[in-house]
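I am attaching a structure below and will ask some questions about it afterwards.
For this view, one protein chain was removed and the others were kept in their places.
== subunit A ==
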Amino acid sequence: MGMFWKLNKLVPENNMLQNKANPTINKSTGLPRKRFYRARAHSNPLSDSHFPVPISPSHVDYSLHYPQLLPLANRTDTFNKIEFADIGCGFGGLLISLATLFPETLMIGMELRDKVTEYVKERILGLRVASPGQYQNASVVRTNSMKYIPNYFEKGQLSKMFFLFPDPHFKEKNHRRRVISPHLLDEYAYVLQVGGIIYTITDVEELGAWMKSCLQSHPMFEPLSEMELEADPVVKLLSSATEEGQKVARNGGQTFQAVFRRITPSS
C-alpha cells in the first residue's frame, strides 16, 4: 500500500517570512525547516495555477537558476544545458545527492506544489551559501511537467530523467493522471537523448507493474541489464536519497524500480 500523508495545515508564508526572526529557516544551518513547508502529497495535475511557463526552451532563464555558472541572460548556443530532470522532486533529496555526484552537470527539479518548491529553493540557496562552489548546478522550478516538459527542454537534451515515488492515482478513472503513461512516454522520449536513461521507482506494487509495462511496450525504450544497473551509481540513490525512499526503508517496505534506456526505434 502507498504512503498516506497527514493533512497538515499550510503555513501562511507571507507572515512567516516577513517576521524578522524568520523561523522557517534554521539559524545555524541556514537551511529551511521542513515543518514549515509541508503540503498535501496529492496535487491535481489537471489544474494549472498561477505559474509562468516559458514559451519555448530558448526562453528558459538559465541565469535565474544557475547565477554563478551562467550569469548572462543572453547566451550562445554552446553553453551547457540542463541534462538531469527530477520530475516531482518533492523535498529535493535526490537533487541534492546528484548535485555533488555530478558537479559538472546542470540539473533541475520540477514540482507541482508551491510550498514544496519553495522549500527546495530555500534548501539549495542555503546549501550554496554553506558550501561555496557547490550546488550551483542544481535548481528547482514550480511547474506541471505533464503539460510543459517540451517548453523547458529541447529535443534530446536530457541524459537522465527521474520519477521517484510518483502519485499512484489508485482509481482507474484517475490513471490518466499518472505521470508515466504510454502517451507521456512519447514526450519523455522526445526530450531524452538516445542513450539517455529514465529512472522510476515506487513502493506501490501495482504502480510499479504499470510503469514497467508502459516502458516495455514503448518502442523507444529498452530495459537496462542487471549488470548495467549494478554499475550505475545513480540506481542506489533511487531508494535511499529521498525522504519517501528513507521512510519506506524504515518501515521495511519493498520498492519496485524500472530503469530504461532511450533507443532509436527500429522501423
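Just so it is clear, contacts are C-beta pairs under 8 Å (C-beta built on N, C-alpha and C of every residue); 3 or more make two chains touch, one makes a residue touch a chain; residues count from 1.
Basically, contacts and distances are computed from a predicted model.
Novice: Any idea which of "Thiamine pyrophosphokinase", "TATA box-binding protein-associated factor RNA polymerase I subunit A", "Proteasome assembly chaperone 2" or "tRNA (guanine-N(7)-)-methyltransferase non-catalytic subunit" UniProt assigns to the chain that's been left out?
Specialist: "tRNA (guanine-N(7)-)-methyltransferase non-catalytic subunit"
Novice: Out of A:Pro23, A:Pro67, A:Pro103 or A:Pro182, which residue would touch the omitted chain in the full complex?
Specialist: With A:Pro23, A:Pro67, A:Pro103 or A:Pro182 as choices, the missing chain is touched by A:Pro182.
Novice: Among A:Met107, A:Ala138 or A:Met220, which one touches the chain that has been omitted from the display?
Specialist: A:Met220
Novice: Give the residue, chosen from A:Pro23, A:Pro67 or A:Pro150, that touches the chain omitted from the document.
Specialist: That would be A:Pro150, which touches the missing chain.
Novice: Name every residue on subunit A in touch with the hidden partner chain.
Specialist: 44, 46-50, 55-57, 146-147, 150-151, 155, 173, 182-187, 189-190, 218-220, 265, 267
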